[in-house]
Structures are given as structure tokens and as C-alpha cells.
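What follows is a single structure, written as C-alpha cells, with notes after it.
Only one protein chain is missing; all other protein chains are in place.
== chain A ==
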Amino acid sequence: MPQASRVLVASRNFANDATFEIKKCDLHRLEEGPPVTTVLTREDGLKYYRMMQTVRRMELKADQLYKQKIIRGFCHLCDGQEACCVGLEAGINPTDHLITAYRAHGFTFTRGLSVRAILAELTGRRGGCAKGKGGSMHMYAKNFYGGNGIVGAQVPLGAGIALACKYNGKDEICLTLYGDGAANQGQIFEAYNMAALWKLPCIFICENNRYGMGTSVERAAASTDYYKRGDFIPGLRVDGMDILCVREATRFAAAYCRAGKGPILMELQTYRYHGHSMSDPGVSYRTREEIQEVRSKSDPIMLLKDRMVNSNLASVEELKEIDVDVRKEIEDAAQFATADPEPPLEELGYHIYCSDPPFEVRGANQWIKFKSIS
């Protein structure tokens, strides 16, 4: 953008903040819910916009790299669901904890890892956040426990992290995410029971994007009111395409947990543009019209942009500048992820055990040995 117009943008007067109305959440076993209005500061708005745009472009880049066969195996993208990962992060502290399933790239970013480290992990290079050992579904960061491949298994894990929060007495909480497909897993109900029994500071969050792989919610669940499925656990159903709605609901739920009242359940109604994974075109079980309708009416980035521009929190040009910046960041990260070498073969046996002296790991036959260090 030319220097002159940049100066113009900088000197224009934007509002510091604006108040927005947000959708009222459906409540289960709750007398009151989150507020129906919220204040968004210009600073926060720009931050959320940038973060959502980064997740969006990162996922689209991953799509590209997958089609070029530079990313292999499983690749589950979350474009369309940006308001969830960014909105949840906006409602908690960095010292809180979060765990999710395999559609995890967005959360890996919002929990603090760089696009570089994420893309390089997807391409299986040594600069990846798990040094190429984990791949798409196994990325970890501080207070972020992945990235879990077994549907539903992350939910008891999250309840356990919440148990540790309570045990340590530091007012931290754990956000435990799962999808509409996972919501029918038995172990989730076991986790609900123990979390409620022991009043664990756990927010169970169902990211309902209407389809568990190729199965629509109506075909999978006798009750699609996922926010009520916790039964004795209070719940709220949230517009997961509106980042402000997600943020307010998260703040509400976090306060509930921190007050020692036990677990609470949030259903985020959201949508994924891609199929279940890169192996799924995503149009055999839903119509292109449906996808297009969500894109044009409910896209989370568009919703935030419109709000900000219409309330004079930001200008169209300014947001375009951010887009350009983000594109560059993603491009640089993709360059790195493509050029970085694969992990050295010598490290194949590393990280079997923690805190142990080095030992030998068997390879494909008895003469092939790999050194294993912690």
C-alpha cells in the first residue's frame, strides 16, 4: 500500500470500542446465561481479525500443500470454524489449559505456536513443532495437550487436566473439546459423571459442525441437543460463527468453573467448509448450496469485518493490509515448511522414554539398531 494512504489511515479517527448485540444462548439447567451485549475494543477486534485470518489462510495453504503431496496422511482442516478457536482463546487466560481432537491446527496456533512450526510439522520436517514425529494430529504446546487421534479419548484426558487444576489450587480451568460425532462416545459420559461428582473445573465444549465425517447429526444422535447431553451438567448453546458470542459464552463458562461450581458444557454451532479431511470432498453428504449459504451469510471473518467497519473500529483498507501481511506470513511459513529437511534418520528411536539414559531400539531387523535418547 502506498505510503501516502498509509499516513491517511493512521491519522483517521477510529472509535476506541463499540458495543454489539449478540445472540442469546439457549440454556440448560442455568437460570442466567452470558450477556446479550458485549464491548469490543479496536485493539481486540484487530487482534481477533488477524488471528482468524491467519488460521483461515494457514488451513487453505495446508489444503494446497496436501494436493501437492507435500503433506501426507491425515489432514483435517477447520476453515469456517475460526470463531471457535479464536473466540475460546479470547475468553480464557494463557495459564488455562486446552485439549481437543484431530481438527487441531487452529487451536495449535491460538495456543501459541507459530504457523511455521505448524506447517513444518504437517510437512514432516525437523522444524515442525513435534520435530516431524507427530504430524497433523499430534501437536503440543504449553498448556495445550494436542491434537488427539482417537475420537473421544481426549475428553477424559481433559477432565484429568481439570482434576490437576483443582488439585493444584491455582484457579486454572481446562477446556475439553470434542465434535458432534464424538459426542456419542461412552467415555465422554464417564467423564461427565466424574467431572460433576468431583466438581472439576472443566468446560466440556462440543464443536458441532453438523457432520461427523459423512454422517449428519440427525443420523447419529437420538438427541442433537448436544448442550443438554451432559444431563446434570448445565449447558449453553452458542452461535459458533460469531466470535463475540463465543468469547462471552467462554467468559461466562470460565467464571462458572472458577467459582468452584463444577463442570459446564458449551455447544458451539459452527461449520466446516472442507470435508471431514483432505480425503473427503465433503459434497456427497451435503449440498454445495448449503456450503455456499454458510459462506455468504455466516462466515466468521466476514461477520467480524462487517461489524468493525460499520462501527468505525477499523477501515476496509486497514483490514486489507492485515490480509496482505497474513498472506506473507503464511507464504514464508510454507516456504520454510517445504524447504526444511526431514528429521535425521538417527533420531527415529529418540523419545521413547523420558528421563532415561540412552539405550538401543530395534529396527526392521536385528542388525538395524537405533539409538534412543530422551
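The rule is short, and it goes like this: contacts are C-beta pairs under 8 Å (C-beta built on N, C-alpha and C of every residue); 3 or more make two chains touch, one makes a residue touch a chain; residues count from 1.
Following the convention adopted for this analysis, contacts and distances are computed from a predicted model.
A.B. asks: Name the omitted chain as UniProt records it, choosing among "Phosducin", "Exosome complex exonuclease RRP46 homolog", "Pyruvate dehydrogenase E1 component subunit beta" or "Aspartate aminotransferase".
C.D. replies: According to UniProt, the chain not displayed is called "Pyruvate dehydrogenase E1 component subunit beta".
A.B. asks: Tell me which of A:161, A:203 or A:314 is the one touching the absent chain.
C.D. replies: The missing chain is touched by A:161.
A.B. asks: Return the single residue from A:14, A:140 or A:285 that touches the missing chain.
C.D. replies: Candidates A:14, A:140 or A:285; residue touching the omitted chain: A:140.
A.B. asks: Using the touch definition up top, pick the residue from A:43, A:190 or A:225 that touches the left-out chain.
C.D. replies: Selected residue, touching the omitted chain: A:190.
A.B. asks: Just checking the interface: what residues of chain A touch the absent partner chain?
C.D. replies: So the residues of chain A touching the unseen chain are 97, 99, 130-134, 138, 140, 145-146, 148-150, 153, 155-165, 167-168, 174, 186-187, 190-191, 193-194, 197-198, 350-356, 359, 361, 366, 374.
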